[in-house]
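One chain of protein is taken out of this complex; the other chains stay put.
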Amino acid sequence: MSDTAGTAHLLITCPDRPGIIAAVTNFLVNHNANVTQLDQHATEGTFFARLQFDMPSPALLRETLPKAFGEVVAPRFEMQWKLRVAADKLRCAILVSKHDHALLELLWRWSAGELPVELAGVVSNHPDLADAVGRFKVPFRHVPLAGLSRDDASRAVFDALPEKTDVVVLARYMQILSGEVCARYPNRIINIHHSFLPAFIGANPYQQAFDRGVKIIGATAHYVTADLDEGPIIDQGIAHVSHRYSPLDMKRLGRDLERQVLARAVLWHAEDRILVHGHKTIVFS
Amino acid sequence: MSDTAGTAHLLITCPDRPGIIAAVTNFLVNHNANVTQLDQHATEGTFFARLQFDMPSPALLRETLPKAFGEVVAPRFEMQWKLRVAADKLRCAILVSKHDHALLELLWRWSAGELPVELAGVVSNHPDLADAVGRFKVPFRHVPLAGLSRDDASRAVFDALPEKTDVVVLARYMQILSGEVCARYPNRIINIHHSFLPAFIGANPYQQAFDRGVKIIGATAHYVTADLDEGPIIDQGIAHVSHRYSPLDMKRLGRDLERQVLARAVLWHAEDRILVHGHKTIVFS
Amino acid sequence: MSDTAGTAHLLITCPDRPGIIAAVTNFLVNHNANVTQLDQHATEGTFFARLQFDMPSPALLRETLPKAFGEVVAPRFEMQWKLRVAADKLRCAILVSKHDHALLELLWRWSAGELPVELAGVVSNHPDLADAVGRFKVPFRHVPLAGLSRDDASRAVFDALPEKTDVVVLARYMQILSGEVCARYPNRIINIHHSFLPAFIGANPYQQAFDRGVKIIGATAHYVTADLDEGPIIDQGIAHVSHRYSPLDMKRLGRDLERQVLARAVLWHAEDRILVHGHKTIVFS
Partner (left out) sequence: MSDTAGTAHLLITCPDRPGIIAAVTNFLVNHNANVTQLDQHATEGTFFARLQFDMPSPALLRETLPKAFGEVVAPRFEMQWKLRVAADKLRCAILVSKHDHALLELLWRWSAGELPVELAGVVSNHPDLADAVGRFKVPFRHVPLAGLSRDDASRAVFDALPEKTDVVVLARYMQILSGEVCARYPNRIINIHHSFLPAFIGANPYQQAFDRGVKIIGATAHYVTADLDEGPIIDQGIAHVSHRYSPLDMKRLGRDLERQVLARAVLWHAEDRILVHGHKTIVFS
């Protein structure tokens, strides 16, 4: 089902009780919306839903509909909610250091029309990938960080983000972010960790995996919080390895996982398929 | 979320148009039902949905609610629909020949409480597995088929099914069924085929796989129709193989796939998670 | 390739240097052996190999051949080695508590001819599974452990093992073993841990996985050492989960993984496919 100018996503979180979906779908029907996707989940007393719908008159989507929803439906159920017009693509910024694999994967998918975001720019603490990014006609900005404290470095990089950035993707960005900048984008910074968390937290997980002698390696996409490697997990992928795999072999195989898992997580975020519940995610994929 | 005495499943198929879910959920709210799961899908002008809900007063579930739904909601949307109380478990019969792996898997899962059906009995064209079945206190019936035509054999076996059988599972039953008995249980006979259909239709698929030199083998659970191996596919599983695998090795590995894939298909059927659309399935798993 | 009376496995560990395989294969050819499988691996200065071969005159296999190998080849390369006649199946004991899934999987595979061991007996700290084991004509021994210290309990259970036990399989045996009994069977006690180690060490890993919100769960077969959950990993399996999975759902899905992963590990051990190097394994599967 292709998106139209009248396609929108509605995300809802509220206390669980009967009648929520009836109220929401009634409201949408009464506004001539046609619901094309609907997912719901309830856990520990909280209700989550994602609705995708089409409006025949897209003009109503940006003002009338959210205003009415906010006045009529949302208060009745104490909802936290977000209504987004699919055509208003999220503005996405990518942070990267020197590894190009995750970055190029995102750029390729984006240029192939698989990633519905507006790629606002790439920021890096190294100049190395400027040309690779330039080829895709995406702005690249180099922010040297040598000598800066973590707080200052984080601030420098985030201050260099494109205007109105909606989501920040760390495509193997090798610097730890300060709590301050994490707080600027709650559940809007996506990182790819090169292990199946919570295993092998910290540096050099492939070497750790090799040393432990595991038979699977993995990659984990998660939202970034001030607690390193502890943010809500969005998706994970794994691959089997054997005693024949050196740490370098694992790193190469792991790159494939990182590319796939990160691209999937960004896609889901771009399509408003992820809801966060405490330090866990609900993914309506 | 555990089932209660008031848990029910509602399956709907109807022409796609706006307002269906609103009408259905409104109806349920007005009858004090709490929707706990809701899945929908629309394709080629047809709308499909599955709702799971809890009624505080289970007494209404069996008569009042379906009567009202059939009078008020269903006609308005030209629905085909089914409402089933989860506690009224489907009566399941298993057909088997001599291989025990798929049968034992089902029996074990059933006895472990993982398969919410009433296991009404096992029918076989061989006596070999009588003891294995007897241990689980499940009735076993041997129906000798030697010398019978396909039509007569099919009829003999199906006439021997336990009373009020709702679903028939072919757990590696090695006889081809006649069109006549297939028609008795439309989309209610589940077979496990030992290949990733549509590859290797027909006899001895592991030998065929070996001869072709494929690097993956598979198993397919599907509903049985009069067209052999052409019924709607419910689920498929695969495993990787190499040149080291003999046909026997493939057969052994394949048994694991068959067990898992068939058990999953039966579970989904038992939970009313499968809708059939032409020769394809919609699985709300 | 089927085993014959003259089939044997030769396992070698020695310092890595040129000429090892030439010397070994020459020796075997000169004794009229036909090598049917050969795997080798070298890492960190150590060489590992597994050879499977057939002798036309099996009589030589048990005395002449090993004697000659021990005098002629092994000392020249400072080898640790083991030569085992495949027909002399390992005597396997299973320890179990109350969960039956891993146990039944092993019993079923064994009875189907898929697990080339001599099943010497099952020992349990509970009487519950006596009947399930008895059906397979395998001895079952109940050893009550109430009130015993870990050391005493471990000793009681291991003293109750069948005579000449070669390998001990913990099929969800819920007691921690003392270092003393671990030392009796170095690299000959196989455990199944219900997580993808090193994640979720310790108790109740499915609850831990649920709490952390991971998107994959796993199971790990490993040799048991005095360091709980730290022994050499033999094999790991995983399955994907979503926010829809309750801890119970994970437990059920995990049971499938545990059954498969443990059965594979026991098979590899039975076929002498596993060599241990420090706290890691080399698996010539």
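A, B and C are the chain letters, set down in written order, and residue numbers restart from 1 in every chain.
Quick note on the criterion: contacts are C-beta pairs under 8 Å (C-beta built on N, C-alpha and C of every residue); 3 or more make two chains touch, one makes a residue touch a chain.
Keep in mind the model is a prediction, meaning the values are calculated, not measured.
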* Asked: Hey, which of C:40, C:111, C:204 or C:246 is the one touching the hidden chain?
  -> C:40
* **Which of B:30, B:43, B:57 or B:80 contacts the chain that the document leaves out** => B:43
* Structure fact -> The one of B:87, B:199, B:228 or B:253 in touch with the missing chain is B:199
* To do: Go through chain B and note every residue touching the omitted chain.
  => 41, 43, 196-200, 212-216, 218, 232-236, 238, 240, 242-244, 277, 279-283, 285
* With the missing chain put back, which residues of chain C would touch it? List them for me. => 1, 17-19, 21-22, 25-26, 28-29, 32-40, 42
* **Absent-chain interface as seen on chain A, which is shown** => 1, 100-101, 104, 108, 112, 114, 135, 246, 252, 256, 260
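Just so it is clear, only the chains that are shown with their structure count from here on.
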* Asked: If you average the CA atoms of chain A and of chain C, how far apart do the two points sit, in angstrom?
  -> 42
* Asked: Distance from the CA centroid of chain A to that of chain B, rounded to the nearest Å?
  -> 37
